[in-house]
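With one protein chain removed, the remaining protein chains of the complex are shown where they sit.
Residue numbering begins at 1 within each chain, and the chains themselves are lettered A and B in the order written.
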Amino acid sequence: MATVTLQEIIKPENLVYKKTDLMTDKALSYCPGCGHGTAHRITMEVLEELGMEENTIGVAPVGCSVLAYEFMNIDMTQAAHGRAPAVATGIKRVWPNKIVFTYQGDGDLAAIGTAETIHACNRGEKIVIIFVNNGIYGMTGGQMAPTTLPGMKSSTSPYGREVEMMGNPLKMTELVAQLPGTYFVSRQAVHTPAAVRRAKKAIRKAFENQRDNKPGLSFVEIVSNCNSGWKMTPTDANKWMEDNMFPFYPLGDIKMDGQLLK
Amino acid sequence: MTEEMIIAGFGGQGVLSMGKILAYSGIMQDQEVSWMPSYGPEMRGGTANVVVIVSDERISSPVLTVFDTAIILNQQSMDKFEKSVKPGGVLIYDPNGITHHPLRTDINIFQIEGARLASEMGNAKIFNMVVLGAYLKVKPVVKIENVIKGLKKSLPERYHKLIPMNEDALNMGMKNVVKYN
Partner (left out) sequence: MGELKLMKGNEALAEAAIRAGADAYFGYPITPQSEVIEYLMAEKPWERTGMVVLQAESEVAAINMVYGAAGAGKRVMTSSSSPGVSLKQEGLSYIAGSELPCVYANVVRGGPGLGTIQPSQADYFQSTKGGGHGDYRQIVLAPASVQEMSDFVKLGFELAFKYRIAVLILSDGVIGQMMEKVELFDPIPRMTDDEIVEKYPWATTGKKKGTARRIITSLDLDSHKMEEHNHHLQAKYKTISENEVRYELFDCDDAEYIFVAYGSSARIAQKSVQLARAKGIKAGLFRLISLYPFPGKEMAALCKKGVKGWLAVEMSAGQMVEDVMLSVKGCAKVAHYGRYGGIVHSPEEVLHAMEEKIIGE
């Protein structure tokens, strides 16, 4: 049999997978195994598939994904800690025909930014919020987040989260689903190929809603690992996530077409 | 006596803790010390360095650009800090992973095969103690007995059983440091 050269293999008709042009070529700064990279990629793939590149403005938070603007190859604004939904509101209100989204961590969205999150949702801003919940403050070295599970260790709950003293974890996604201004609310994960497919479908739905001028905000939570902050290997972190995070933060759609499910 | 030094290498090599042990040893013999690390998320798996000063007098600047001694544990740090050693100063490095060896002729250069020796001793984690031993052989800034005292003070009780192994590592470093130039 004749040997095949590299040039013959990389012919367009043999293409099975291509990195979306909406991700820059810059190497991701995230820890190996972190969910942020996958969440970025599927968001950008959806925008590419829906042909939204030239029409979209993204808002990056303060958190590990503060550098989202380095990787997402579209126009981006970087917001102050927690303020992304207000920044996105500002953009959407003056450019109502554009697609506007925020990408935020749990500290950003559910601690310092709670007011902005709730009010953007309640006003029914026609934006998309992608919420990466890893139960911890990754960027600053693993402090307790509003989403940290009871008993879970972090650098500011070194003996485990004591609910009586440090409060309860906040289920922001269930909370915003109750508000009349949200149109679509879903919780997903990106730790397995099947989960990635489902998460991508939810993100696609969210952006389609905005494109179709559906009445209200589309909110997609992605439960993710922070292996560095949790002090685990990436595989252990994903296992721990399945065993502990998913029971507390169950995956699936919560609100569809403005109607609470179940 | 004032010794101004930098220890530079990868995040996981125990660079910061080596500096801390040295600083603690200085305190044990009543000296002034300062320990100034590089910090921030860029250290996740990247390079780490720490400036340590041990002195008989009150220490002025904890931030320096030239050093009496540089302990260098990876190539990036070699590229960055070889030139920062004061003329007549000391550079100690582990040749493991170094592709461009130091070239200066106006300083005293020593090699210590810390990574190899530590793995031969069966514990990669004592690498930094082997290197520290090498340094203290070249520059007896603090006494070994004060290093041990410092370890006892800085380590939680449950780790005290590891101290003899650390002592062996120090000795291994002292015995195996070699002049390179």
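One rule holds for everything that comes next: a contact is a pair of C-beta atoms (placed from the backbone, for glycine too) under 8 Å apart; a residue touches a chain by one contact, two chains touch by 3 or more.
The structure presented is a predicted model; accordingly, all values stated were derived computationally and were not measured.
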| query | Which of A:Val46, A:Val62 or A:Ile91 sits in contact with the chain that's absent? | reply | A:Val62
| message | For the chain not shown, which residue from A:Leu22, A:Ile42, A:Ala68 or A:Ala111 touches it across the whole complex? | response | A:Ala111
| note | Given A:Gly58, A:Pro146 or A:Gly216, the residue that touches the chain left out of view is A:Pro146
| said: Touching residues of subunit A against the unshown chain: what are they? | reply: 62, 66, 78, 80-82, 111-112, 114, 137, 140-141, 143-144, 146, 155-159, 165-166
| query | Which subunit B residues would touch the chain omitted from the figure, given the whole complex? | reply | 20, 23-24, 27, 32-37, 39-41, 59-66, 154
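Keep in mind that, in the parts below, only the chains that are shown with their structure count from here on.
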| note | Chain-centre distance (mean CA atoms) for subunit A and subunit B, in whole Å, is 42
